[in-house]
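Heads up, one of the protein chains got dropped from this complex, but the rest are sitting where they should.
Each chain gets a letter, A, B, C, D and E, in the order it is written, and its residues are counted from 1.
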């Protein structure tokens, strides 16, 4: 599925393999992992391909791991059974918030994949048991002293604080990452950002429900 | 630009840099190169990312080189001046003929980039001088003894002969690559495939002209 | 300097080079970066060397970037002048909290390096201007429903929530990273963890002051 | 065996392993693959070793794949049985036409290896059944408007068209690759080159027969 | 264990795994191997991490191989049984003679590991049978015409001849490596260096015996 947040466009696909990696065999548990990447021209100035440079950069690794962690938080790996799902999040166009868009879109792709497995009677549990929570993510930040939701690239680079909030559909936290890009931030700023982030995630949870029911 | 040939979809973009690689500096000549890649889920079964495997595979290299060669054949590098253009051809969905779709689409992206350079007065010559030929490509093949144009994936794997024909807008050859996938092929079969390929390329040249004039 | 937190031991050293990376030359700004690594036998079961595997893993990259970001937050890069400082954090023995120990120790090593530069008259500003804030970090977590400070490895693997809090010496936040390892966490749990984390960092700031004045 | 074409010298050896790669096990089919490489001083100016650069270049990959494809076209993999043969083509001295020399020499090395397997009763079929066709290759080109056979390096770099023709001993095509190095080429030029290429290959087929019978 | 020779400090640890590499399975023989590395700031000027450069350098490889060979010379691999021991020698601080310090320290770590295996009844033979010899190493050199023992870094770089002598506890040679760094050396110089080296190793053998009995 193609997720669009403002000018950011991320292609999220889920690929299912029967079985799990060797170190997990016989555990009865499934496995969910994610790979994030940017096309070289997703941004305004072309960046080199990581395949050509021969290694995956630190930022790419970090985001792939965040997406994987966030999605495993909403899956019951026992009910999934010994199936592996890889979530590929490829950024076609980047204008801020690519990692949060990727998490939000990957959830829908993952839900579709689990449903597909259910139709093939390949799940250990029911779809609702496997996908026992929904997960969505937003980026929030402080710009000119004001907390703001969904920063685009131009805002992102000038933000004083930059925070990613990953929440379930009931507003609990899965992951919180806040960085004082230009200096530091006080507790009340942090509180305001968390409020804004949770509200943003709840809205996305609604949109995900609609996408999945259509 | 997004090229679609049947179910094959390739995103072709041109990125311009002022200046040329070190080994070409002071020559007065420009440089055009191409990078081809497939998203992991472009095909029906997921393939590993080349960035994760840490190296670019043989097939990817070979196709990138073919695209670069084909496009340099239609560019007057002297008239381009010391500018570098990278053509990124990323396959979002693959159903046969991805390399020929990439060449055909990359020509349009390249033409746009050269026009953009002209608007910035950054060319050594005029647009028409730089882009002194058009180039397009098709895949042809023999299936069940019959020469056929534009093989989709299902046809491609069963083809007895597989051939890529890269032609100019006036029907001259830029590159011809024919392989007897299942056995070998006789001269008359080769001749029939060449006829078919040239005709296909001329049709695409028309489509390119329309795309560029709109 | 060697930092010890419980059984965790991290060797933190700062290396100074005159000048900055090419992309930063002429900016008048300095550069601070960090590299984190574990000896193969830092943990109880030996892990392969990243040099032998030929690439730096995702976790290593992620932690190196966190340390670098945290320390740049306490440095005035303009007052540092065009000097580069690399902070090497090598874990000799790991028992939980290696990344927060690394940040806390690297601050002291960085302060020493800046003082050394000042003695050589190589700074653009004064030491106090360059090191205008102190920075320290702790790991906190929820275990059995209880918020706890400074998890050791055995606690870490059983924690329901795992959070790293990076604070200045005045209790402002530099970075906050919280993950629901086993499920998710509610807002009041997050608040309790933040309280605990700030208190822990303030204590470490005291210890850093003592270490630097001796 | 050492193949010499003018000043070009290629060492071609075949290495036999019992069994096939994992993905082919149990299929009853054999496997033939090729690796092409140049010694650093094969050319007039030294080129870096690919082992030192840490990766195999695009040109090397492309040629290795061409050699492998060409030789598989003359082998009945079923009659070969589950044996693997690697053809190593190492260029000791390069003066144009290294890839076509490699194909021509590798055929003889492959035939020897298959005969060796037959003597050990390790083939599924007879030698003649396994090697049901011979294969040879030549490079042809257009220089100063004239079609010419077997270009040496000095000719190769000035050629307007450069073409590799891979043929069976009966003059059928296995592979055809033509590139307009300096511009493009018309159909009648292509036809003349194909005529010349087929004639050259038939001559080599004779030479191969003699080499094998001695 | 931490070995100190002057200002050189090397951390030597032994890690035991049940079983042996695949190519050795079923042989009844154990396996001992070593990995040597330097922390980036072990020397006075920081060197890049090999994990970041993506490959292990020639010097590191060479020393790792020397350590492994030297230690295998003192172990009866049959009496060890199918167990693998990896010796990690990480140089925390380097001031000449790091490889000989590593060998000397690794012997003690290896002896401890074998004793630990014996306590778990996991050896095929007795400890004394497995560790049937002791091994130690020293660096010797010629400086200003004089043979000298245990060169520190400042001496090492000015040495005319640099030699590593690896001996058993009874003064037999395991390995001898001598290099004329500045020019060449005559037979009588070589003889003097060997005398000095053997004497140095015998002293270390004493120290090892004491370390192991305490």
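Note that in this section a contact is a pair of C-beta atoms (placed from the backbone, for glycine too) under 8 Å apart; a residue touches a chain by one contact, two chains touch by 3 or more.
For clarity, every value in this text was computed on a predicted model and none was experimentally measured.
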Omitted chain's touching partners, listed by label: D, E
On subunit E, residues whose C-beta touches the chain left out of the figure: 55-59, 61-62, 64-65, 69, 73, 133, 168, 172-180, 183-187, 190, 194, 198
Absent-chain interface as seen on subunit D, which is shown: 11, 13, 15, 17, 35, 37, 39-41, 45-46, 49-56, 60, 86, 88, 90, 92
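Throughout what follows, only the chains that are shown with their structure count from here on.
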Steps needed, at minimum, to go from subunit A to subunit E via contacts: 2
Greatest separation from subunit D - chain, by CA centre: C
Chain pair among A-C, C-E or A-B whose interface repeats that of B-D, sharing over half of the contact pairs by residue number: A-C
Core chain by centroid distance, with centroids computed from Cα atoms only: A
Inter-chain centre distance, subunit A versus subunit B - centres from mean C-alpha coordinates, in Å: 34
Euclidean distance of C-alpha centroids - subunit D vs subunit E, Å: 49
Sites on subunit C at which at least two other chains make contact: 54-56
